[in-house]
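Note that this complex is displayed minus one protein chain, with the remaining chains in position.
Naming follows writing order (A, B and C), and every chain is counted from residue 1.
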Amino acid sequence: MDDIQQRIASSFAAQGLMETLNAKLVLVADGEVQIALPFSKHLSQQHGYIHAGAVTSVVDSACGYAALTTAPPGSEVVTAEFKINFMRPALGERFLAVGKVQSAGKSLCVCTGEVRAFASDDAQYKVVALMQATVVYVAPR
Amino acid sequence: MDDIQQRIASSFAAQGLMETLNAKLVLVADGEVQIALPFSKHLSQQHGYIHAGAVTSVVDSACGYAALTTAPPGSEVVTAEFKINFMRPALGERFLAVGKVQSAGKSLCVCTGEVRAFASDDAQYKVVALMQATVVYVAPR
Amino acid sequence: MDDIQQRIASSFAAQGLMETLNAKLVLVADGEVQIALPFSKHLSQQHGYIHAGAVTSVVDSACGYAALTTAPPGSEVVTAEFKINFMRPALGERFLAVGKVQSAGKSLCVCTGEVRAFASDDAQYKVVALMQATVVYVAPR
Partner (left out) sequence: MDDIQQRIASSFAAQGLMETLNAKLVLVADGEVQIALPFSKHLSQQHGYIHAGAVTSVVDSACGYAALTTAPPGSEVVTAEFKINFMRPALGERFLAVGKVQSAGKSLCVCTGEVRAFASDDAQYKVVALMQATVVYVAPR
């Protein structure tokens, strides 16, 4: 896991969008990756909540990197598609996107993800979004 | 349509994320909205292409506003969910997200969206992503 | 729960497709419904496995009825949409579709479902499909 942790940290640092959103990689485990996102009005939709697109961006990255922890050595991953439900407004001071591998096949990996909204430093949260994603393992060129 | 165009322009201007992404509202028609997004390395994934999350954000907004053009007077819209396929890397100098209403029901609106990648000022493009979204009409409070 | 169990049992019995597929309602709990489906070559795809459509039909019904257990009294439910991943061929002697409510809002209910394949009477199974569904509560007319 050490290698993959380093590789994911480097890859994450190379994602311009994650820096623009001010998202941070907070956990890389076997089959699970977590990304934190603090509230910012720069990420809002018209009512001041976090835009669905920002919520989606972090949980998409979390699912992709979770898939990468299960990829054959040297492989890359590409998100083929995902579906996401928004269950309530993304209201909160901070958000945590959790991506988990549900099934790692030969060429495709199915992940689920959720985005948790925290009002403060509490451990309590509400799930604001639920994702189901298909990630492709891409052999090194 | 004049009213709705103005209302959508104001709402779009209030979306912090659209400004952060440097996206522009370029067309509001009955049942269709288009949003332009120029390439920026601030929106990249790890290989330098535009991140799926940025692509998704603009087409989500395009679908939501397309739905709004068919909403009962005074209603708001909320994206309940969407699904998006990424068909090829989002390579290009500029992108155009097109959201279209496919079916406007009593409480739900089904939209499809696509994101087109342009290499230059040409009219030629490649479709890099395809969305199918469910938007809820929310009565004014 | 007694009322809702009876109501779901009656509704299930009225679904011609469930009888055609030879599916059985096996569990109705608060926020969860399970439906069993035995293998039959009448439900096959071209390689003799169970067709994705049959797998989908039972887990769609399981999610819809799970949503019904959380609906306001007297309400009906209608599936607005779902997404389903097929992780491996639906090989097995019998299948169990499990639908669970993840979030019950005012007008929409988000459910997840899975279909388990059993080789025999064992308790061991493989998950062959994963669903994420949006169900609408419909007020009685």
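The rule is short, and it goes like this: a residue touches a chain if its C-beta (ideal position, glycine included) is under 8 Å from a C-beta of that chain, and two chains touch if they have at least 3 such contacts.
Since we're looking at a predicted model, the values are computed, not measured.
In the full assembly, the chain not pictured is in contact with A, B, C, by the touch criterion defined above.
Of the candidate positions C:33, C:54, C:67 or C:110, contact with the unshown chain belongs to C:54.
Residues of chain C that touch the chain left out of view are 11-12, 14-21, 40-46, 51-54, 56-58, 60-61, 78-86.
Residue-level contact of chain A with the missing chain is found at 80-81, 83, 107-108, 110, 134, 136. Even with one chain removed from view, chain B keeps its contact list with that chain: residues 83, 85, 87-88, 102-103, 105, 110, 112, 127, 130, 132, 134.
Methods note: only the chains that are shown with their structure count from here on.
Separating the CA-averaged centres of chain A and chain C is a span of 28 Å.
Centroid to centroid, with C-alpha atoms defining each point, chain B and chain C lie 33 Å apart.
The multi-chain contact residues of chain A, meaning those touching 2 or more other chains, are 83, 85.
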